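Only one protein chain is missing; all other protein chains are in place.
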Amino acid sequence: MSERILAIDGLCAALSPRGRSADGAALLRAVSLAVAVGEVHGLVGMSGAGKSLITKAILGILPAGIELTGGSIRFAGNELIGCPEARYRQLLGREIALIPQDPLTALNPSRRIEAQMTDVMRLHLSLTRRAARARALALLRDVRIREPEAVLRRYPHELSGGMRQRVLIAIGFACEPRLIIADEPTTSLDVTVQKEILRLIRDLQRRQNTTLLFVTHDLGVVAKICQRVSVLHAGMILEHGATADIMAAPRHPFTRALFAATPRYDAPAEALAPVPAAVLSEIAGAAQRFDAARRG
Amino acid sequence: MTRIESGRDLIRAEAIHVALPDRGRRRLFGRTPQVDILRGVDFRIGRGETVGIVGESGSGKTTLGRVLLRLLQPSAGRLYFDGQEITAADQETLRPLRPRMQMIFQNPLSSLNPRHTIGEIVGAPIRAATARAALRDRVATALRRAELGPAYAGRYPHQLSGGERQRVGIARAIVGEPSFILADEIVSGLDVSTQAQILTLLRSLQRDMGLALALIAHDLSVVRVLCDRVVVLWQGRIVEQGTCAQVFAAPRHAYTRRLIAAIPLPEIDDGWFDRPEIDADIDAEA
Partner (left out) sequence: MVESPGATPRRAALLLRRCVGNYRILGGGSVLLLLVLVALFARQIAPQDPLDQDLIAQLQPPTLAAEGDTAHYLGADSLGRDVLSRLIFGTRVALVVAVIAGPLTALVGTGLGLAAGYLGGWVDVVISRAVDIWSSFPPILLSIMLVALLGTGLTSVLIAIVVIDWTRFCRVVRAEALKQRHMDYVDAALVSGLRPRTILAREILPNILPLCIVLLTMEMGIAIVIEAILSFVGLSISTDMPTWGSMIAEGRQVIYQAPWIMTSALAALLVSILALNMLGDGLKAEFDPVLR
């Protein structure tokens, strides 16, 4: 069995005591996730299910009103929860990187691309300005940008959405991290651009044997790029397994409902069905039982 | 809403050309250079018909939608609504036609005035022509059709979820019993289950009310759910059109083929990345 580079075990999160709601509703309920080295693991769920919370927990950037109330996150055997800030700063960018969702807000609009790319490399790889620039050019070529010198001189708003996403991917892979978290990297892109970007991510991932945790709400994207997938809703992992298995025969009613709710251009219009209320209330019931058990 | 003269198109657009000033290259003196958004687009939709307008960013699909509703005047070409030419008509001439052509917007938050109650928002299209008592009833009926209880009339947009807001947008569009509705990317920001709810709702409303529906979307799969016909836009031109069955099964234009090949279906397909796509005359900037 391959070595597990990321192992999340029973992770629980809730609102901090001050903002806690009366019924003590949790945000993450015993989330467990294991990713092997070199694997592309999909984390799929609807908005609000808790996907970004999990990524923020791994990166140690939980928002102010939310805290972890249990469980562990182990990266290459080392526990991340409670990790001192200095150690986190060493890890982030160098060993764990993020490809964020919105290229427009993830890049600083007042700084040129070159500055933003070389920042992270000079910090973690201790490169000189010239060496970092050369490496940035090489990375831009890797992400198939045709005129890298010109792009380096530009500001983010002067580039198209697809180009900005390529820059973010280049920054993510820059220090050859062991784990990359891709947080909905293609959600805001046109579908033809999305395919290019997915292909690019896959190729880079294979070349560097990077482990990829791919967060998305799109089952189609999962099918094309992920080897394994975990399905998340209401802060709970409802189903997980090999993508091939789940695509062929989803077991959990929620997963089945997700498939039925996804429109397909090759299926008749009548096949579309929203997630049934019964399925959602069943999950809500399970969530309430979990919360009650934790309280009592 | 009567169904007469089935032979005549409800909306017909001929050789529509739209050029807008290029905001990035504005000049202090002299005319700002124009950029072509739509180049010679022909479009028609008949009563009760459903047509999808598909394109990616920069294709001009949003502009086409606004031209069809005469929110924008085309730089060239002709536009007819129910046989009457409205290409250059001023807003006063268009006013009596407005109740018959309605729109549902993409962003449910910015299309609902945050200071108005849901009742006021839904009642706006028919407020001028309806007595107060009747207005309440018609608003309640529209809300019910959009599967929202009458109690929603007193709430404010920020108190509703994204799906509920979009339903309000639908209620507002149908309250005046229009002949034509333009739905502009109405499910883009919604999660997949809410999306399915909104699409099924709109489909049954379209059938029950015999509405002509033009759906602007970037997602071919969404178009399949609602529309019989589809029109593919690329860089301001229509590159392909036909029934959904025809176009999806046997696309003729290279861009349509590329578009379909790029859609990730939720099934395993090992050759998806390696399938050859014809890039010849379509050079996307990305």
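Letters are used for the chains, namely A and B, taken in the order the chains are written, and counting of residues starts over at 1 for each.
One rule holds in what follows: a residue touches a chain if its C-beta (ideal position, glycine included) is under 8 Å from a C-beta of that chain, and two chains touch if they have at least 3 such contacts.
Just so we're clear, the structure is a prediction, and the values are computed from it rather than from any experiment.
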Displayed chains contacted by the hidden chain, counting the whole assembly: B
Given B:17, B:39, B:78 or B:155, the one touching the chain that is not displayed: B:155
Per the touch definition above, residue among B:17, B:39 or B:98 touching the missing chain: B:98
Of B:55, B:74 or B:125, the one touching the omitted chain in the full complex: B:125
Residue touching the undisplayed chain, where the options are B:144, B:207 or B:275: B:144
Chain B residues touching the omitted chain (full complex): 69, 71, 91, 94-96, 98-99, 101-103, 105-107, 110-117, 121, 124-125, 128, 144, 147-149, 151-152, 154-156, 158, 164, 167, 172
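In this section, only the chains that are shown with their structure count from here on.
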Cα-centroid distance, chain A relative to chain B, in whole angstrom: 32
Chain A contact footprint on chain B (complex, rising order): 56-57, 191-197, 199-200, 203, 218-226, 244, 248, 258-269, 272-273, 284-286
Residue ranges of chain A in contact with chain B within the complex: 46-48, 160-163, 166, 189-199, 202, 217-224, 243-244, 247-248, 257-259, 261-267, 269, 272-275
